[in-house]
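One chain of protein is taken out of this complex; the other chains stay put.
Now for chain A:
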């Protein structure tokens, strides 16, 4: 009886694992916004005021399975998308043509583009970070298929986040074993990155997101990281020293509602730094809205500045994007599919403006956002979205993240029955 119950639980867990959260990325000059929901990549060109049509003649067209990571290069010339179909697609942002398709041996969990736009790095689910040389792609010449070479590896640990430091000297990889590795990015990355600068150790659960606070006094930036332990931490990457810890879930009041905090229920899902005012937007599981943190660069501390809630909607953001040009914070919530309810892939986009230490942030209405209704139609699939699906979507994403990133606790009682298939046990019988 106990066995069948445990088996049933494993079965239902397996269904939820395949659900992927909706992602959003904003071009650094806000010329376009991209949303990925499941295998679908939707791009809206804000300059033209219409949906961008994507052209993909590179290898197998478009993605066949959920997209897990999207990103614009810091120079705005390249866009990368990668996911569960084991391919990484590199697009030119001017023509929205796919210039290169890279195949990976395993599913991809994170991507990053080097500051000079010459290399694209991606991390697979086994912990290996690969690098591809894409110099020359900005000439709009299709590069065809490229083979990636391994750069570095975290032993057997999923890497949910990959980042380059603002000065391009370091590549940072965060993993499921609570480690953040800071590695020197060499001049010839195809030979591998072997010099580890430091490890930023301090989180007690998986590290889900990384971002940099830009500071004039500190050209390499200060690192901010969010984790499943519901904290956001500030680090000095050259030494790996932990500068400050902010208990965001507690400060946002999430832990006070029930007597005991739900275990692993309040992981930080995404972080986004804003240029002006040094504010950091933090999205947390189960929080409808955002927490804004302010970073004091000289004192090297983090503190909660505001908690922003979205009036009228149960909006739990799954991904954040910031456009420095316009000073607007873009958020998306959504999921690739909800197996139980048979909903189509769902995504909802909202924008917050006036992200500043002095001003009050304003959640823009649907008609006030750049691109207006047309943008919402392109990126969401329809201009209005059924709100009742939001909470179910948030739950599905939360369960999927837990199954992926949190170590399973196997109950001790049926340990012997689980070992029945082992060869040395068979011989004894």
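Following the convention adopted for this analysis, a contact is a pair of C-beta atoms (placed from the backbone, for glycine too) under 8 Å apart; a residue touches a chain by one contact, two chains touch by 3 or more; residues count from 1.
The rule is simple: contacts and distances are computed from a predicted model.
J.: Which name from "tRNA (guanine-N(7)-)-methyltransferase", "Ubiquitin-like domain-containing protein", "Integrator complex subunit 4" or "Nuclear cap-binding protein subunit 2" does UniProt give the chain that's left off?
T.: Protein name of the absent chain (UniProt record): "tRNA (guanine-N(7)-)-methyltransferase".
J.: Per the definition of touch given earlier, which of A:81, A:198, A:269 or A:378 contacts the omitted chain?
T.: Of these options, the touching residue for the absent chain is A:198.
J.: Of A:152, A:248 or A:310, which one is in contact with the hidden chain?
T.: A:152
J.: Based on the whole complex, identify which of A:168, A:186 or A:324 touches the chain you can't see.
T.: Of the listed residues, the one touching the omitted chain is A:186.
J.: In the whole complex, not just what's shown, which of A:147, A:216 or A:407 touches the removed chain?
T.: Final answer for the missing-chain contact: A:407.
J.: At which residues does chain A meet the chain that is not included here?
T.: Looking at chain A, the ones touching the missing chain are residues 126, 128, 150, 152-153, 155-157, 177-179, 181, 183, 186-188, 192-196, 198-199, 201-204, 240, 242, 407-409, 424.
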